[in-house]
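A single protein chain has been omitted; all remaining protein chains appear in their positions.
Moving on to subunit A:
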Amino acid sequence: MKDQADSYVTDDGRTIGPVVMEMKNITLRFGGVEAIKDISFDIREGEIRAIIGPNGAGKSSMLNVISGFYVPQEGEVWYKGAKRPPMKPFQVAQQGIARTFQNIALFEGMSVLDNVMTGRLTHMESGLLGQSIWKGKAEAEEIANREVAEKIIDFLEIQAIRKTPVARLPYGLKKRVELARALAAEPTILLLDEPMAGMNVEEKEDMSRFVLDVNDEFGTTIALIEHDMGVVMDLSDRVVVMDYGRKIGDGTPDEVRNNQEVIDAYLGVAHD
């Protein structure tokens, strides 16, 4: 196993940096139900890290712990080399962790562009008055933010629907707009909760390409949850496998694929 502080180069020539986030012995309970049992893993800078597992394995709960929507009863979250105190989701977002949701949480009444611009909220600092009258630092700031938003819109190929209210868009495009909004924050870590859920093959291919391109082009660290094994194995550098709230595997796609416990969890095994 590589050292936490080391960088290494993958087979396809990308550099994976040191550990940026580490989960230490996380346990999350809802009443008597243990959704996550004593799980530890880390995320390295610049990698695509997948969390997989059957339904109800606790994958989304894990993502919600990382993004601050759930507070675990036990365990520590380490971010950029420091232990993170219990935080509200908006504070986590301000720290540079952006996310998308399994069931899409967009601002339905706003246009695509406005949605992407909300992703820039954490990058706006000028004064209230300046912003109202559109002068001074605020003007330059807004223009810069708009540039970032437009760049991301171009990148994800949603220029044609920039001004369309989100409520009118089909499901696949909504998913892409949500990705655009998360990217607009220029996050340190991007969390994707089932980015390909409910998509057809073509849309899945598009989304996979975007995930890879984002990682390649912006060097964004990505942690994603996915059901589709094929997609996960192709996309990710390392995979955590969960089952019934426990971690049953962790490693490269090849290592995980050959892990007997993982095979049992996915294919079922006769207990005798």
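Criterion: a contact is a pair of C-beta atoms (placed from the backbone, for glycine too) under 8 Å apart; a residue touches a chain by one contact, two chains touch by 3 or more; residues count from 1.
By definition in this document, contacts and distances are computed from a predicted model.
Visitor: UniProt protein name for the omitted subunit, picking from "Anti-sigma factor antagonist", "Branched-chain amino acid ABC transporter permease", "Ion-translocating oxidoreductase complex subunit D" or "Xanthine dehydrogenase family protein subunit M"?
Guide: Protein name of the absent chain (UniProt record): "Branched-chain amino acid ABC transporter permease".
Visitor: Please pick, from A:Phe107, A:Phe155 or A:Tyr244, the residue that touches the omitted chain in the full complex.
Guide: A:Phe107
Visitor: Hey, which of A:Val77, A:Ala98 or A:Ile153 is the one touching the hidden chain?
Guide: In the full complex, the listed residue that touches the missing chain is A:Ala98.
Visitor: Pick from A:Ile51, A:Ala185 or A:Ile225: which residue touches the chain that isn't shown?
Guide: A:Ala185
Visitor: From the list A:Thr122, A:Thr188 or A:Thr252, pick the residue that touches the absent chain.
Guide: Considering the complete complex, A:Thr122 is the one touching the chain left out.
Visitor: In the full complex, which bits of subunit A touch the chain not displayed? Write them out.
Guide: 67, 69, 88-91, 93-94, 98-101, 105-110, 114, 117-119, 121-122, 124, 128, 131-134, 181-182, 185
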